[in-house]
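Heads up, one of the protein chains got dropped from this complex, but the rest are sitting where they should.
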Amino acid sequence: MNLLLILEQALNGLQYGVTLFLMAAGLTLVFGIMNLVNLAHGSLYMVGAYLATTFYQWTGWFFGGVVLALAATLLTGIALEMVALRTLYERDHLDQVLATFGLILFFNELIAIGWGRAALYTGLPAWLGGHVPVLPGVRYPVYRAVVIVVGLAVAALLWALVARTRVGMLIRAGASNRTMVAALGINIRLLYTLVFGIGAALAGLAGLMAGPIYAVQPGMGEEILIQVFVVIVIGGIGSIRGALVGAIIVGMVDTLGRAFLKPTLATFLSPSAADSAGPALASMLIYLLMAVVLFVRPQGLFPVRAR
Amino acid sequence: MTPSRRTVALVAGVLVLGLVPVAAALFNQPFYIDLFRRIMIFAIAALSLDLILGYGGMVSFGHAAYLGIGGYAVGILTHHGVPNGYLQWSLAILASALIALVIGAISIRTSGVYFIMITLAFTQMLYYLGISIEEYGGDDGMRLARRSQFPGVIDLSDATAFYYLVLGILVLFLFLSHRIVNARFGMVIRAARSNEARTLAIGFAPYRYKLAAFVIAGAMGGVAGALLVNHTEYLTPEFMHWTRSGEIMFMVILGGMGTLVGPLVGALVLLLLEDVLSAWTVHWQIILGPFLVLVVLFGKRGLVSLLPGGAGRG
Partner (left out) sequence: MAEPLLEIRGVTKRFGGLVATNHVDLDIVEGQTHALIGPNGAGKTTLIGQLAGELRPDAGRIRFGGEDITGLSTPARSIRGLARSFQITSVFREFTALDNVALAVQAHAGSSFRFWRPAGSDPALRTPALEILQAVGLGPRADVSAASLAHGEQRQLEIAMVLATRPRLLLLDEPMAGMGAEESQRMIAFLRGLKGRHTILLVEHDMDAVFALADRISVMVYGRLIATGAPEDVRANPDVRQAYLGEEESP
């Protein structure tokens, strides 16, 4: 195990963490402000991936795919909010979970009807292929590096939006005291739709960027969604800072765990034991981490008092 | 004590279920024995979830895990040449109870949306664990070489005998659940769901009661899992997939949570619906999805509330 390998996997962990963050930020915003648990968030991720991939396949125009995916997820998100999710704001979490679960089934099947159940082939334009030296001696895939940069840039933008703008102030106020914001006469409906739209666009961005790296198939949204839950539980519901910290931690632990747990175990266990225990334990790692965090701080690392 | 209308419905339902194999033999349609046996197994799973969800107010999205654990207990022992049903099913119960204890101990310290997410996450963890263990089929799962053996007592490869065993277990669990929810223990659980602050104020610390209920429900789920794997004769990590949890939860809601009849009715309706829809189109989930949404939005009280006599506690 050399240092370069570790560095490369650490970058992968960062890249995965950034993807998780984009999902987690949207989900935690929506929960923090509208008190809505939205399981269908993963479906927006899936829509982003499918649209970007398909458009690029048809036209060969990469940026077109990006723009299309973003616009489409934004619109889908807003439509979803206005048509189906509004009625759920007043309901308890059980209802929200079940209703959005029904939506997941719907979306997954819709995609399966349109594209089939097999994973889509995703390509990359030439200028995004290849490797780039990120550090002396370390060559890293261009595309993954781009994902990291874009993700961190969005994180910075999000921070600027929330901390520095008027809209952001409303978002923060809404996250800590919803009723008060409504009482102040702010157009709550518009704020909610806006917030949901931002969340949807973030999920779409995560999805379209994830396409070339992970499998594009029905159900892809739910696989990552549950990891996003782990991120939010660790980071603290309602907190974007928590989402970022939690996402990086989860991304790192998961990636490094998968890469290095088996070889590490092999140094003191028999090869066959390491062979079976390694992957098994690696897949459980982030959940064990979640359990530990819960034991120590049940509200997560950066909890926000949501009212 | 005059039996309530729901008790009458329940007894009638059980009797009808008892006659299914007879009718199936009469009309030479053994498929129905299979179908209703499957329905009853899921009714048991739904009943176990109802204890903690409907009566206890704990929204556990990870209940499918216990079906998986029960199934794997049977599958793993068979795989290693231990087909003894007593050992297998005891392990199924013990393992699911133990894991429920661990997961519950961590999760019940939280509440609300945290609880939902955490139970979901732990189930997914077990699912990935199941996938990663190649020896037991990993992703694809594995066949069950033989059904659980109860030499001299019952032969599970006899479809009808197995059917009546499942029916017997269902009736037993219904009876036990009835005692539990009306006993002191059940009253505390129901009180904690109704008004947690009040429950604390009168002197109950709900955590240990909730945890006990969680373990009981987990053990029952484990039994359902052992039955399921014997029924399907195939074991896969899909047993534990969280969408399975969602399905079982829907059975409880659809039938009527917080009642004993509800899970039974819910399992019946949902599985029959799935059966009918999937014969119609391979993309039946696109119909089921919105159906579930509608049920949540408009039918939250469950089908049981449609019975004359209305909704109320079982």
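As written, the chain order gives the labels A and B, with residue 1 at the start of each chain.
Definition applied: a residue touches a chain if its C-beta (ideal position, glycine included) is under 8 Å from a C-beta of that chain, and two chains touch if they have at least 3 such contacts.
On a predicted model such as this, the values are computed, not experimentally measured, just so you know.
Peer 1: Would you mind listing the shown chains in contact with the chain that isn't displayed?
Peer 2: Answer for the hidden chain's contacts among shown chains: B.
Peer 1: Pick out which of B:22, B:172, B:200 or B:276 touches the chain that's been left out of the picture.
Peer 2: Considering the complete complex, B:200 is the one touching the chain left out.
Peer 1: Would you write out the residues of chain B that touch the absent chain, in ascending order?
Peer 2: So the residues of chain B touching the missing chain come out as 179-180, 182-188, 190-191, 194-195, 197-198, 200-205, 209, 212, 313.
The rule is short, and it goes like this: only the chains that are shown with their structure count from here on.
Peer 1: Could you please state the distance in Å, as a whole number, between where the Cα atoms of chain A are centred and where those of chain B are centred?
Peer 2: Those two chain centres are 32 Å apart.
Peer 1: Using the touch definition from the top, list the residues of chain B that touch chain A in their complex.
Peer 2: Per the touch definition, chain B meets chain A at residues 59, 61, 106, 109-110, 112-114, 116-118, 120-122, 124-125, 128-129, 131-135, 242-243, 246, 249-250, 253, 283, 285-286, 288-293, 296-297, 300.
Peer 1: Which residues of chain A touch chain B in their complex?
Peer 2: 31, 37, 84, 87, 93-95, 97-99, 101-110, 112-113, 222, 226, 229-230, 232-233, 237, 276, 279-280, 282-284, 287-288, 290-291, 294-295, 298
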